[in-house]
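See below for the structure under consideration.
Every protein chain but one is kept in place in this view of the complex.
Letters A and B name the chains as they come in the text, with residue numbers starting at 1 for each one.
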Amino acid sequence: MALHPDRLLPIEESARAIARRLYDGVAGLPIVSPHGHTDPAWYADDPAFPDPAALFVKPDHYVTRMLHSQGVKLEALGIARRDGGPVEADPRAIWRLFAQNYFLFAGTPSRLWFEHSVETVFGISERLGPGNADALYDAISAALAKPQMRPRALYKRFGIEAIATTDSALDDLASHRAVRVSGWAGRVVPTYRPDAAVDPEAEGFAVNVRRLVEMTGNRLDWQGYLAAHRARRAYFKDLGATATDHGHPSARTENLPQTEAASLFERVAAGRGNGADAETFRAQMLTEMARMSIDDGLVMQIHPGSFRNHNPMLFSAFGKDMGADIPQRTDYVRALKPLLDAFGNDPRLTLILFTLDETAYSRELAPLAGHYPALMLGPAWWFFDSPEGMRRFREATTETAGFYNTVGFNDDTRAYLSIPARHDMARRVDCAWLARLVADHRLDEEEAHAIARDLAYGLAKKAYRL
Amino acid sequence: MALHPDRLLPIEESARAIARRLYDGVAGLPIVSPHGHTDPAWYADDPAFPDPAALFVKPDHYVTRMLHSQGVKLEALGIARRDGGPVEADPRAIWRLFAQNYFLFAGTPSRLWFEHSVETVFGISERLGPGNADALYDAISAALAKPQMRPRALYKRFGIEAIATTDSALDDLASHRAVRVSGWAGRVVPTYRPDAAVDPEAEGFAVNVRRLVEMTGNRLDWQGYLAAHRARRAYFKDLGATATDHGHPSARTENLPQTEAASLFERVAAGRGNGADAETFRAQMLTEMARMSIDDGLVMQIHPGSFRNHNPMLFSAFGKDMGADIPQRTDYVRALKPLLDAFGNDPRLTLILFTLDETAYSRELAPLAGHYPALMLGPAWWFFDSPEGMRRFREATTETAGFYNTVGFNDDTRAYLSIPARHDMARRVDCAWLARLVADHRLDEEEAHAIARDLAYGLAKKAYRL
Partner (left out) sequence: MALHPDRLLPIEESARAIARRLYDGVAGLPIVSPHGHTDPAWYADDPAFPDPAALFVKPDHYVTRMLHSQGVKLEALGIARRDGGPVEADPRAIWRLFAQNYFLFAGTPSRLWFEHSVETVFGISERLGPGNADALYDAISAALAKPQMRPRALYKRFGIEAIATTDSALDDLASHRAVRVSGWAGRVVPTYRPDAAVDPEAEGFAVNVRRLVEMTGNRLDWQGYLAAHRARRAYFKDLGATATDHGHPSARTENLPQTEAASLFERVAAGRGNGADAETFRAQMLTEMARMSIDDGLVMQIHPGSFRNHNPMLFSAFGKDMGADIPQRTDYVRALKPLLDAFGNDPRLTLILFTLDETAYSRELAPLAGHYPALMLGPAWWFFDSPEGMRRFREATTETAGFYNTVGFNDDTRAYLSIPARHDMARRVDCAWLARLVADHRLDEEEAHAIARDLAYGLAKKAYRL
């Protein structure tokens, strides 16, 4: 450090010059963040962030998984045990441990995000290490106490134009309502994420389904269940939602006759379904959600392919989202067919696909999105929201799907301070890709400027109807 | 535009200089087009091409799929509906629609092919857009009326040395015979493509099989069916064919005992086979075709892995080849084993493999082709016949299979005017790859010159026995 102005741009001089010009045209554009996991309470209550460890270490599963892989105990990082067992309570001790192991992050996006944040937000341009851990801790701590470090002030400073959170279908969206009521100028919208009441293998599924129908005054049957979803979607939409999101183990969809779907619902809601029923039910619900999207206009997202909680020892000690979700091979061609047969040509539907299986980019996703009007490609996701990952995404998809079947960038993060860092990274990598196309004469620079703006800003607004 | 002389060459100066020298050595070589889909009637009858839309838009599924993906109706592109329903009849209106949406093709090979064609064939070096759609339409239309724009004149102008068409096993090859009889100097050869009479799931299979045996005076049984193929292959060979081609959903092969194959034939020919029978029959027929190739010397090509007509609504409205064929994961290691066990070491067989699944390049195809004498790797195919796709092909295959287990370039197109553009693109990308190997001292430039000539010209002639 300090952050080099040409970081992530092409190495070759002439391409770098082109990329720099492209980047200069998009660096200052507002941030549209249509998919992410920040806490809506931040915008409602505008609290101070507690300490550097709570900000940069504990909640970031990219960070904790790397440390865990090298033998650091999650307890030592202050992550709460389900059994209430002892964990490190001193944030400074956690920070020191992070600093000692900071060298592990060389070559990873975590390091780039972190350094962008500490330099641009805290003005720190020293590299973290054991020698300066305390000094950096103190500097960050001191800054966090200041009013300009509160979420709403940062929202403005980051140039955010709109940001979506991800919310359970059962959520009352109290914070979202509070933001509305407050009159604050920021635009924070919820996203309808019904997995807990859609996936029969989710913890508490039966209870969640019962709550869902009860909170909407419906009966506990298939029609009541669908009506409940429609009601909740309308509630979310009233509070600004423009999209739904679905995190399934696979991309499988079904389009069963309604009588069959109804009896499947009965089985799974009563806890009498088996594993195949669970998969079929999730599959059916994707098609149902697409049908509802056509009616209410909510954009639909599918995030498939994660083997959740792969490490049972960690799951039982700490619960989910501990960095033990592992990508798996994901088929789209056959999996999506029932849904696409029904709605793939419908211009009212926007269905944004993500993947954890890069092999699908060129073989399946770009050909599908380059054909079906309803399909769009989400940006490089989880494990691939990185310079090399984003480069490979463009290299593998552009020639078949072009730029206009993609939807710009998602930061997909709960790490608030990393949002500008992530958007900046995406803008740089996209400009680097465009610069390559200009430098070897596949595009004119003038066109590339327009495309760069679309990738950084326009496509996300359009695709997500924001 | 205008076309930059260094397009698609490496960005870095010293590598570009090497690539330019390599390219200069191959740019003017004749075109050998051993696999494609041009209409043999063009060479027989030498008609004028009707209009710009018929030339560049309507028949090009790369173009129509991209437009469809962004909501353009195929009817608006003048594509005939099966039910005879109304479609756009005015080619100028279709052209304007193409021009309005031309920006969608940024970063795609379609754009590069189109711009190469309009500049080199029509002398137009303006970029198409809504503003100049009519002017370009008029200029192209005017040119199309001239005798030098007829197929035979273009054949000569393009420097084509030989071109293969792809023809149904049931085709009488009347145009090919007419070309022969005409005394014209061009070399146009058919390719034996028997899918319609080999795939029990093809429309009209039973009828096609009956016609096949009848037209060759054979009986409708397994031996008669095989004899019919042999007779038709001989007929194709008499008219210049040097190759067969097989487009199957998978690469699966079988080598059943002949009695079992005979009874399988009886079932599928009588329409009594199920889906597994169909797959097994196709698999068996690949091995039978290999056996015949050993006898008659026709080179065998397998193009597996396309999920055909993925979009049933489009299929029922417009029929096949509407841009709704989607690649799928394809296994070669187990699939090809029965055929390879029988003939993989036979030097009389040349079996050229293609893929729509890039992951097979380094994992399966290069190791197989780098071992079996009978196997060769076809070039980057459909969805990958693009600058990035061809680059990845070389990067993934060269280290294991070398250059001499590959067979040069196929344009694989029905878009006549794009043929020089496609060969030029392949030559540039191959020279760029060779230049990289020279620039980082893996090859000498002198060797690279010889390899570049083989990739552009020599390997195709040799592998396809042209």
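We take it that a residue touches a chain if its C-beta (ideal position, glycine included) is under 8 Å from a C-beta of that chain, and two chains touch if they have at least 3 such contacts.
Just so it is clear, the structure is predicted and the values come from calculations on it, not from any experiment.
Peer 1: Which is it among A:124, A:314 or A:335 that touches the chain not included here?
Peer 2: Of the listed residues, the one touching the omitted chain is A:314.
Peer 1: Decide which residue listed in A:25, A:186, A:297 or A:327 touches the omitted chain of the complex.
Peer 2: From the options A:25, A:186, A:297 or A:327, the contact with the absent chain belongs to A:327.
Peer 1: So which of B:339, B:429 or B:451 would be touching the chain we can't see?
Peer 2: B:451
Peer 1: Name every residue on chain B in touch with the hidden partner chain.
Peer 2: Spelled out for chain B, the touching residues are 10, 12, 14-15, 331, 333-334, 337, 340-341, 344-345, 347, 359, 362-364, 366-373, 375, 395-396, 398-405, 436-437, 439-444, 447, 451.
Peer 1: For chain A, which residues touch the unseen chain?
Peer 2: Residues 3-4, 6-13, 65-66, 68-71, 103-109, 112, 127, 307, 310-314, 323-324, 326-329, 356-359, 383-384, 386-389, 392 of chain A touch the chain absent from view.
Going forward, only the chains that are shown with their structure count from here on.
Peer 1: Go ahead and note the Å separation of the Cα centroids belonging to chain A and chain B.
Peer 2: Here the centre of chain B sits 40 Å away from the centre of chain A.
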